[in-house]
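What you see is the complex with one protein chain gone and the rest in place.
First chain written, first letter: the chains are A, B and C, and each begins at residue 1.
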Amino acid sequence: MTSFGPQIEVAIARVRADVARLHGELTRYGLVVWTGGNVSGRVPGADLFVIKPSGVSYDELAPENMILCDLDGAVIPGTPGSERAPSSDTAAHAYVYRNMPEVGGVVHTHSTYATAWAARGEEIPCVITAMADEFGGPIPIGPFAIIGDDSIGRGIVETLTGHRSRAVLMQNHGPFTIGANAKDAVKAAVMVEDVARTVHLAREAGPLIPIAQEAIDRLYDRYQNVYGQSIDSRRPAPN
Amino acid sequence: MTSFGPQIEVAIARVRADVARLHGELTRYGLVVWTGGNVSGRVPGADLFVIKPSGVSYDELAPENMILCDLDGAVIPGTPGSERAPSSDTAAHAYVYRNMPEVGGVVHTHSTYATAWAARGEEIPCVITAMADEFGGPIPIGPFAIIGDDSIGRGIVETLTGHRSRAVLMQNHGPFTIGANAKDAVKAAVMVEDVARTVHLAREAGPLIPIAQEAIDRLYDRYQNVYGQSIDSRRPAPN
Amino acid sequence: MTSFGPQIEVAIARVRADVARLHGELTRYGLVVWTGGNVSGRVPGADLFVIKPSGVSYDELAPENMILCDLDGAVIPGTPGSERAPSSDTAAHAYVYRNMPEVGGVVHTHSTYATAWAARGEEIPCVITAMADEFGGPIPIGPFAIIGDDSIGRGIVETLTGHRSRAVLMQNHGPFTIGANAKDAVKAAVMVEDVARTVHLAREAGPLIPIAQEAIDRLYDRYQNVYGQSIDSRRPAPN
Partner (left out) sequence: MTSFGPQIEVAIARVRADVARLHGELTRYGLVVWTGGNVSGRVPGADLFVIKPSGVSYDELAPENMILCDLDGAVIPGTPGSERAPSSDTAAHAYVYRNMPEVGGVVHTHSTYATAWAARGEEIPCVITAMADEFGGPIPIGPFAIIGDDSIGRGIVETLTGHRSRAVLMQNHGPFTIGANAKDAVKAAVMVEDVARTVHLAREAGPLIPIAQEAIDRLYDRYQNVYGQSIDSRRPAPN
């Protein structure tokens, strides 16, 4: 049995529980079908992350079934869940953790409306204030890239580095989201589908009213700094 | 511990319970995601209202977590929930209570179809009888206004004062609804999304048949006076 | 306490239970919001029907809250539920029972897609085999008519008399459905929304392929005669 010392083991246990539980949010909001979609979370203080097993039903996602990987995406042998294969998107998650040290959580889904924008390779314009709050501007499109090497991970990192958005729509594929932790990345996955749906519906009925960049900036700054009870924001709250 | 005398305390307890419970209607009807949306209710007989805390999960909305505010939107210290920040929309709710004394409840969501109309700045035409019943005509658009001062509250009040509609679509933002009490405002939030969806779908498939103003007036008058068991209407039922 | 003799009382109790329970199908399939929509059922062997009270929550629809009416829509005094007002659509249900003796159940909703067709006053063309099975052709539009006299009931009866369809879309209003009993009418309400949605979506993406009348006739005849376990069909099964 591989062991990492008591402090890291506690952190692993917490991330396993979070990642297992947070998959329930993907089904609650209808972002996934069957065994699709995956959530991962970085283990604070270690070069490790926890991810969903491949092709396993959402009803079986207990903490001990989650899989512990190193930052190359290799399963840590002798740990709970290690007898199973990790999500087929593990390489993309690992690439993000290796290259974006501020990221503590990654989520991937094929949620309907976000994937529809991705199938056209079209970024989602920022025309609702909730989108300015959460993403600070449009949701960008990432390159076409298929499973098998680092190209998906590289596409995510290149698109999101220096971008306010925590969500990228990989062309012809679907959304990947990042966050300070797994919960924050799941929130971004929920919100990107919500704005993808609202803006899709708004635009099919007529011309959209843009929001001025200055207003977008003010909304984004305010939301990142003062909204909520200061537990999920990417930056520390002001007090 | 702040206290308001036994009668007001009973009223506060009742509004806390109502407001907490009514948030469940927002999730039941799919009007909100994550921690978005908020319901408030005026405390009858006092210059107080009860509102949801900011950024807290819908699973944790017990009565004692609701926050008691004065009509300037300031949290009443030493009351249950006062250790948390109130909804980031509290200033808008407070402005409505200060300026529309007949209003006993306010609801805000980013419900999908209503927000889609708001992103185009387009009022919803009254082409179904249920809409004539409930809103007495079109659902109006309010101005673009962002969080940070009274401009959202002022936009709501200016749009709805003297208007039959209990719902306003704030441009690029989403619906705010008012009512005789919190339940009535929640009903308006549910109904505005319902009509926003139906009219959106109707219109995308071809031209709508208008309803004559005279018929709208008769439907609205009848519904406000005789529908239901006379507990939620804005005016006393004829009995 | 009004009494109708033991046999009729047993029948009333059964219809009360059916009508109360069947309202749950309206919420299960998302056909109604808040207190909207209503189901009624004729009491076999008596000039009576049972209907939902007006403006009462779907969580409170127990059999003893259902309201017993005569075929003029007058509440039978001294019976369970008679202290409440019946559905505001009671007059329309009563008109149907008086004028269509073969009808044992009536349902009304404002279900989204069916109401969208109604807002354009456009019948739903029969382009899917499930619709040929269930309705035998297009779903017709009924006249614009508002609450207050017999005009809604008359519009339903005039449109459906001699028509295969058990559903009519009342213009600018929504669907009414009829059936051999309350369950059969509820099934028609579920199916009319289902076909309204499918045909709406089909048509917005391109031209529909019509089904030949001869094929529609064969599908309808077969389904009415042999489908299912012979408990819900309008006509007796062949053996």
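Heads up, the rule we're going with is that a residue touches a chain if its C-beta (ideal position, glycine included) is under 8 Å from a C-beta of that chain, and two chains touch if they have at least 3 such contacts.
Note that the structure is predicted; figures quoted are calculated from it, not measured.
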Query = What are the shown chains that the left-out chain touches?
reply = A, C
Key: Omitted-chain contact residue, chosen from A:Gly5, A:Pro101, A:Gly148 or A:Gly162   = A:Gly148
Query = Which one, C:Ile128, C:Ile141, C:Val168 or C:Ala185, makes contact with the chain that was left out?
reply = C:Ile128
Message = One chain is left out of this view; which of A:Leu22, A:Ala92, A:Ala118 or A:Ala188 touches it in the full complex?
response = A:Ala118
Query = Since one chain has been left out of the picture, which residues of subunit A touch it in the full complex?
reply = 33-36, 53-56, 84-85, 88, 110, 112-113, 115-122, 144, 146-148, 171-174, 200, 203-204
Key: Touch residues of subunit C, complete complex, unshown partner   = 29, 127-130, 187, 190-191, 194, 197-199, 201-209, 211, 215, 218-219, 222, 226-229, 231-232
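Please note the rule applied: only the chains that are shown with their structure count from here on.
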Message = Leaving every chain except subunit B exactly where it is, which of them still form connected groups?
response = A | C
Ask   = Taking each chain's centre as its mean C-alpha position, how far apart are subunit B and subunit C in Å?
value = 32
Task = Please set out, as single numbers or ranges, the residues of subunit B touching at least two other chains.
result = 204
